[in-house]
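In what follows, a single structure is set out as structure tokens and then discussed.
Just one protein chain is left out here, and the rest sit where they should.
Moving on, here comes chain A:
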């Protein structure tokens, strides 16, 4: 080993040099006094698509990414334009956003809030993303929304259904197009009353985490309001794969309705178990036993197969809708990928377009200007009918679809049929509703960063 000659003088010299080197930069620093975080200066603008590519919601994430790529293509003037043609606002020209070509970076949230924040941070700090969007879980949405608020960029939430995202955890820089637990409950209750009567005894199985709690609360509140009784509400671990031990006590409880506040793989397993136990063939209190799944998605229906037949639930959007917007979207998505889009794809596509449109109308990428353009914005032609982006909590208000598992599906995508389109007035609530964090919940002030 060579003898290193580390002397005091040598050390002093090196540190002096290093110090000078560090001081030097003030000469080179370009005076880039940006008005807000990641102000796009070149001929392009970068959006950050932060979706789960691994983990339990990887399927949803993949579909979201497809929708984003389609949206970018349409924004840059490629393809057939999709919903840009049916969108009520005509600010988008197909020449990018404010004339800047849209580019994007992608990241993997892994459905973990830490990983999602790390990935969003790298998009903001390294790639200069001006807006972050995506995600397939409320925990991630809340975590990334908080980050965007701190960093001073806009967050357009993807698939997140928990009340908290625009309830107690709402943020001035965050926006959600997807519906929420409260709306599911409010939309389902009247349909259930019609179909099953007003004197039922409900038994809830609830996934033991945040989204499960808000959904249980919402469904309980709206069903009890019309006369149902809640016999019991049992929490099930998120990692549970076999629900037989939870299903057995349901029959002994004297309940005649089972509400499964489960999502994704959880719901597929619990519903399959419940049907295998023969719950749906039972008679309790002189009534047929029924099962309800508050939040449906096509991917879940696919997983549960024939078990979903005749089971009620709610969904944000379904590709069989026949309005112009939905038709245009299904057409361009189908042409590009060969199968119809899921509700996750729809909401993310719409969010990307809404953001781009808000920038055009505001005439600036400044997050505060964009937020102002989105607040109170009313639009149509995006597949959900007339929609309002409410200024008080940055939540979209639109009609909610109540769906039911189809008895005779034509294809593997055609698993749900729309029972009723619940009008928006029925699912409207006050911004300081107790389920939404009460009067304490506040958006805070818009942060433009820099």
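Here, a contact is a pair of C-beta atoms (placed from the backbone, for glycine too) under 8 Å apart; a residue touches a chain by one contact, two chains touch by 3 or more; residues count from 1.
By our rule, contacts and distances are computed from a predicted model.
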item: Name of the absent chain as recorded in UniProt (options "4Fe-4S dicluster domain-containing protein", "Leucine/isoleucine/valine transporter permease subunit", "ATP synthase subunit a" or "RNA polymerase sigma-70 factor (ECF subfamily)"); value: "Leucine/isoleucine/valine transporter permease subunit"
item: Omitted-chain contact residue, chosen from A:38, A:89, A:138 or A:180; value: A:138
item: Per the touch definition above, residue among A:106, A:184 or A:314 touching the missing chain; value: A:106
item: Sole residue of A:39, A:64 or A:164 that reaches the chain not shown, by the stated touch rule; value: A:164
item: Residues belonging to chain A that touch the chain removed from view; value: 1, 4, 6, 25, 28-30, 32, 53-54, 58, 105-108, 112-115, 117-119, 121-122, 125-126, 137-139, 142-143, 146-147, 149-151, 162, 164, 169, 208-211, 213, 235, 237-238, 440, 442, 444-445
